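All protein chains but one are shown in place.
Labels A, B and C are assigned to the chains in the order they are written; within every chain, residues are numbered from 1.
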Amino acid sequence: MAETPRNLRVTVWNENVHETTQPEITAIYPDGIHGAIAAGLRELLPGAQVGTATLADPEHGLDEATLAHTDVLFWWGHIAHDQVDDAVVERVHQRVLAGMGLVVLHSGHFSKIFRALMGTTCSLLWRNEAERELVWSVSPSHPIAEGVPSPLIVPHQEMYGEYFDVPEPDGLVFISSFDGGEVFRSGITYRRGLGKVFYFSPGDQEYPVYHQSEIRRVLANAARWAAPGETPQHTPQVGNPARDWFVNDTKEVAG
Amino acid sequence: MAETPRNLRVTVWNENVHETTQPEITAIYPDGIHGAIAAGLRELLPGAQVGTATLADPEHGLDEATLAHTDVLFWWGHIAHDQVDDAVVERVHQRVLAGMGLVVLHSGHFSKIFRALMGTTCSLLWRNEAERELVWSVSPSHPIAEGVPSPLIVPHQEMYGEYFDVPEPDGLVFISSFDGGEVFRSGITYRRGLGKVFYFSPGDQEYPVYHQSEIRRVLANAARWAAPGETPQHTPQVGNPARDWFVNDTKEVAG
Amino acid sequence: MAETPRNLRVTVWNENVHETTQPEITAIYPDGIHGAIAAGLRELLPGAQVGTATLADPEHGLDEATLAHTDVLFWWGHIAHDQVDDAVVERVHQRVLAGMGLVVLHSGHFSKIFRALMGTTCSLLWRNEAERELVWSVSPSHPIAEGVPSPLIVPHQEMYGEYFDVPEPDGLVFISSFDGGEVFRSGITYRRGLGKVFYFSPGDQEYPVYHQSEIRRVLANAARWAAPGETPQHTPQVGNPARDWFVNDTKEVAG
Partner (left out) sequence: MAETPRNLRVTVWNENVHETTQPEITAIYPDGIHGAIAAGLRELLPGAQVGTATLADPEHGLDEATLAHTDVLFWWGHIAHDQVDDAVVERVHQRVLAGMGLVVLHSGHFSKIFRALMGTTCSLLWRNEAERELVWSVSPSHPIAEGVPSPLIVPHQEMYGEYFDVPEPDGLVFISSFDGGEVFRSGITYRRGLGKVFYFSPGDQEYPVYHQSEIRRVLANAARWAAPGETPQHTPQVGNPARDWFVNDTKEVAG
């Protein structure tokens, strides 16, 4: 695996509702889904700083200071999308446009932040019958696919099927099939502003998907891929420059 | 030029503020920018039904019935973006996702509807010094470029320059350069839901751009390209189908 | 379905070896695979001129005159790729770059012309066990998907699976899954020069795929999509123009 950027700072956000209200889910994720994801990232990205935040935290744990020190934000949500404060969503949105990476997981396809970034309904087909999911790599040299078996086998998962109503991805990394025959674009990349966005669909709360080593590899790869470069980050701004503004100002960096 | 789909129904929306408040703009566009665009479309798309709507109309002229009978909506706005009612924007958004084409023009890059569809700031550089704009086709076999000279010369135009903060386009049709040396991705396509979206930047209110025959050709091409097919239109929906739902239901159409 | 361009001229090329040497294939395609495809196109594109050509014809039936009068060429080949003359391949290649549409079918992924246009190995996984193929539309508003059910069910087909070594498609229209769980990008579009290219994988000689009405609909849609516009066609040329060459020459068309 490629080297981890120095001081990569990751925040794993999770609504953390199923795990705190349904004992059978607690049994699968005793530390919460965020805890399992963070454990996997810490294991595979030894130099990284990995923190967590949840819906119940003040400002959902996504205050300005936390976001300012986050290179890549992971997002897991499902039954509490509507409880996420619009102001926090807007804050996350602005940070993505300014360069923060965002990795949206599974049912996060319907989160406010993902829908705001996509501009579409993000609807899909689903069926929860513990079908086997096969995750095929269709871009084997993509950094997110590195070291990931193809197919990656998820023994039991909720089915997500097409038509998945998202914009044409910039990059299509994974396509999944399910026992029932449905297919799904399960690993897709986008650029929004200066930020990189990756959506990865495996990971329902009822199955121990985030304990699976190959899945953790995908998430670690995604964290490194989505991290911003060393260029100072900022939200793209409107400008009204004079003719030849660049002649004596070639140090200015794009965007 | 390819044949116009039967009964193509176009609505040209314009905020119509400059033309009604600034005599020098009225002189350029006595029938409003919408009037000039509509005239160009009627000339080049003889079979089409071309209507207009403006900010001052009830519901901005974009009530449910009008949108339900619109195949392609053109959008020109500039100083009154904030006066467009959010409910109307949401209605247009849903219609685009359900298949209506949308052609966003010039300063419409900052309109509520375009920003909602893009998920980005849509910011750019600008300078209004009547520079010559050269519009180069980089996808000469694209239907929107058909019959359009390359370069298409706009004698005097407001400069729009990169970085243009939009998602990676699905299709890049035109790139412009300006006297000052700036470049701009001036003709770009997107798919959002079942709807096709085209952004075309030439067209400031201070210059007679929409009276130019080559520009009218681009707009007519765009109307035909953005029109939905004959498949019944609908917003993509979430679904929870049983295993093998498709076996006895092969008549169902995608999306 | 959208209207057929006036005088659309299609040539269906087939190596026609299985059908003339294996009685069980002849039984499926008594008029050859080309005959079945041509019949489907004639049925769905009543205004079109649909001809056929085969490997055994002089110059494989693809002489200069035939190609010059072909808007869209369909290509089916399998066991005789190597018998296709390089000069004919080069002639077809040049015609594609000059604007002719090309629809490559099934085992044509390994044809000389497709590999030359792609620049990759075009390799894939395959298994011939009469599995059911489900063809899912992931771009439901694409002209090639119009009126096509999703999934389109092919009861028995050879399996084609990823990794399919082709360049990132310009457009991904269909993804297939098979009984064995493999997936395949089964409908993909490219632009090469001024020509449009569509690859569609269903269609092994051992199964009556080209007699299936939904498959015929895809092929008819593809013929219309791949057809060039009315712009005079030519191969893109290198040029060494003087400064301001375009000032008095705005009639010149791009490409």
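Assume a residue touches a chain if its C-beta (ideal position, glycine included) is under 8 Å from a C-beta of that chain, and two chains touch if they have at least 3 such contacts.
Source: prediction; values computed, not measured.
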Per the touch definition above, residue among C:127, C:156 or C:211 touching the missing chain: C:127
Chain B, residues in touch with the chain not shown (by the definition above): 132, 134, 136-140, 150-151, 161-164, 168, 171-172, 175-177, 179, 181-183, 185
For chain C, the residues touching the chain missing from this view: 93, 97, 116-121, 123-127, 129, 161-163, 165, 167-168, 170, 180-181, 190-193, 235-244, 246, 254-255
Contact set of chain A toward the excluded chain (per top definition): 1-3, 5-6, 99, 134, 136-137, 139-141, 143, 145-153, 170-171, 191, 194-196, 214, 228-231, 246-247, 250-255
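Just so it is clear, only the chains that are shown with their structure count from here on.
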Copies chain C and chain B - interface residue numbers shared by over half, same or different: same
Centre-of-Cα separation between chain C and chain B, whole angstrom: 32
Overlap residues in chain C, where contacts from two or more other chains coincide: 134, 136-137, 139-140, 150-151, 171
